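Shown here: the complex without one of its protein chains, the others still in place.
Labels for the chains are A, B and C, by order of writing; each one numbers its residues from 1.
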Amino acid sequence: MTRVTVWAEYRQERRDPPVAAVYPDGIHAAIAEGLRDAGFEVRTATLDEPDHGLTDDVLAETDVLTWWGHVAHAEVGDEIVERIHRRVLDGMGLIVLHSGHHSKIFKRLMGTTCDLNWREAGERERLWVVDPAHPIAEGLGPGFTLDAEEMYGEHFDVPAPDRLVLISWFSGGEVFRSGCCYERGRGRIFYFRPGHETHPSYRHPGVRRVIANAATWAAGSSGDRPERRHRPEPSEAGSTRR
Amino acid sequence: MTRVTVWAEYRQERRDPPVAAVYPDGIHAAIAEGLRDAGFEVRTATLDEPDHGLTDDVLAETDVLTWWGHVAHAEVGDEIVERIHRRVLDGMGLIVLHSGHHSKIFKRLMGTTCDLNWREAGERERLWVVDPAHPIAEGLGPGFTLDAEEMYGEHFDVPAPDRLVLISWFSGGEVFRSGCCYERGRGRIFYFRPGHETHPSYRHPGVRRVIANAATWAAGSSGDRPERRHRPEPSEAGSTRR
Amino acid sequence: MTRVTVWAEYRQERRDPPVAAVYPDGIHAAIAEGLRDAGFEVRTATLDEPDHGLTDDVLAETDVLTWWGHVAHAEVGDEIVERIHRRVLDGMGLIVLHSGHHSKIFKRLMGTTCDLNWREAGERERLWVVDPAHPIAEGLGPGFTLDAEEMYGEHFDVPAPDRLVLISWFSGGEVFRSGCCYERGRGRIFYFRPGHETHPSYRHPGVRRVIANAATWAAGSSGDRPERRHRPEPSEAGSTRR
Partner (left out) sequence: MTRVTVWAEYRQERRDPPVAAVYPDGIHAAIAEGLRDAGFEVRTATLDEPDHGLTDDVLAETDVLTWWGHVAHAEVGDEIVERIHRRVLDGMGLIVLHSGHHSKIFKRLMGTTCDLNWREAGERERLWVVDPAHPIAEGLGPGFTLDAEEMYGEHFDVPAPDRLVLISWFSGGEVFRSGCCYERGRGRIFYFRPGHETHPSYRHPGVRRVIANAATWAAGSSGDRPERRHRPEPSEAGSTRR
């Protein structure tokens, strides 16, 4: 059974009444519920736990990590970021959600600013499937609609995704590459746009389906762990040193 | 259980003694054996059967089609090619093997000549994994070696693969993009280089592993079948027609 | 000086008053005007000329061909399509415009149906730059707006573009990958969405800028013409033939 660790800051839910009203048990609880309902083995971890809840042991037992952060990216310890980074390159899946675009781990993996345009105006968002051959598109039909969300607009400063699965339309006039797949080392990474803290998007069946599909994809089989090192002996005996 | 149809010309094996010596029951039999051993439900089909063994019913019951052809590409009926093409775009996986690079179905899907350089000199071929995050790389370690194969050299006139999984080294001095993934419509396509008719490559465990991994990958879940048509009503009620 | 041949059907402009009102001299004349103003050497060619105006001599003297067709795709001769196809793979640039998505040459090069969703409702279209590192994005700022255009919506059944430069937003709720770059053989291909025959989009400065940028990109230097053939002698003397 695929083991998912759902990580969230869990700050705004405890101090901002409008956020607490939507996610009284934390954003991670809503995401975890969706994944449990989809058949995953789920644990959660949050910023204020020791090691942010992400010890080596936890990561070693994690097939896919989901990441939601917003106001406290800077408080995530650099050594924890490096630990996650190593685990991703070694094969752990990573699903970065919404404002996690500015998390240290996502910027570390992308190598770019991951900046974007944004507006909090409760706009309608339509997510359209543009890659129906991809497993993350399973069961989504042509796409789905969120009645109210924060707007994220292009240009989104990330590497061109290895596969682009979803594009968002916003009623205010913008578009956004909303479902972006990357491979790095042995790991698979999915960036998924929705999920502002004042909207119940993580209870929406389309959003839940995407996250579950992405967890399945990100946990899939990979090649063996490469050994990259000095190779004093040629692979082809006798053919070098002419 | 994933259903694979293994297709081959089955001509050289019946008339050329050096080929019959290597594949007395046909190349398709060796490929099918490897897939059956890997747990797939396998049937075979060959050129000289009615409809080349690829009726609508057979294709409808096929999750992944593997294709080996060489001397008789021109004899494959255009209507059968169109039938396969529709099924691939609709979600059937396709694995094109070796000299199948010049098959009508592969050229139809790629849109290019699919030409390459070649030499029959029984050279050593080393296949190296360059994308260890990809499921087709599972269990291959850093790659594997074939003691004697036909050489295929760049430039290989195909679209840049959506994912490049394997690169071949040949003792005669050439390289080749040997394991190329494509998505087209809802279908997944894998081109895999080895398999000249005078070498027993389809009995090699590395080659068999790649084909089995590719069949699993190509048969994986996809998005729903898109309906592409006139849409007289806007998705966003009231917002058009100024 | 880069030589562009602007091709168009030139049928609706001669028989449909609403089209003639917008493009009295033909759509090709408006496209050609924009390219001449941008400094290109331009000629035009249309469907009802002998060889559709696309003789071997014309193609040999063409660095970039632009293609607009709509109601008469089926009347384009197959041998002319093959001629263009060979020239593109040999290095001629190709810019496919709007309803040219269903042209024989584009479908031939893409290998897919190139189907899409559409609606003629004079909707507002916003084109957003998503790849600011690309030369086709030069001078566009964040993008531009067309007040009224036909809608094209996803899923657009093409291979994932090698580079995606523009995404369109439509007021009716859809999105579309509007500026798609491909490399095939030695040739560069750009699909650009706007340009319905009843809207004056080919006089819009943003549209003209994109087409001019694309012509410059598509005409750029390439590698040498590959020779792909039997290579009886190994590249590496003495190292094969074990």
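Assume a residue touches a chain if its C-beta (ideal position, glycine included) is under 8 Å from a C-beta of that chain, and two chains touch if they have at least 3 such contacts.
It should be emphasised that the depicted structure is a prediction, and the values quoted were computed from it without experimental measurement.
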{"item": "Sole contact to the chain not displayed, among B:52, B:73, B:126 or B:196", "value": "B:126"}
{"item": "Residue among C:122, C:200 or C:226 that touches the chain left out of view", "value": "C:226"}
{"item": "Chain not shown: contacting residue from B:52, B:119, B:177 or B:231", "value": "B:177"}
{"item": "Hidden partner interface residues of chain C, rising order", "value": "91, 124, 126, 129, 131-135, 137-142, 162-163, 171, 183-188, 213, 220-227, 235-236, 239"}
{"item": "Residue ranges of chain B at the interface with the undisplayed chain", "value": "126, 128-132, 142-143, 153-156, 160, 163-164, 167-170, 173-175, 177, 239"}
{"item": "Contacts of chain A with the absent chain, listed as residue ranges", "value": "89, 108-113, 115-119, 121-124, 148, 151, 153, 155, 157, 159-160, 162, 171-174, 182-185, 226-236, 239-242"}
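Here is the rule we go by: only the chains that are shown with their structure count from here on.
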{"item": "Cα-superposition angle relating the copies chain C and chain B, to nearest 5°", "value": "180"}
{"item": "Interface residue overlap between copies chain A and chain C, same or different (over half shared)", "value": "same"}
{"item": "Distance between chain centroids, defined by C-alpha means - chain B, chain C (Å)", "value": "30"}
{"item": "Multi-partner residues of chain C (at least 2 other chains)", "value": "153, 155, 160, 170, 173-174, 239"}
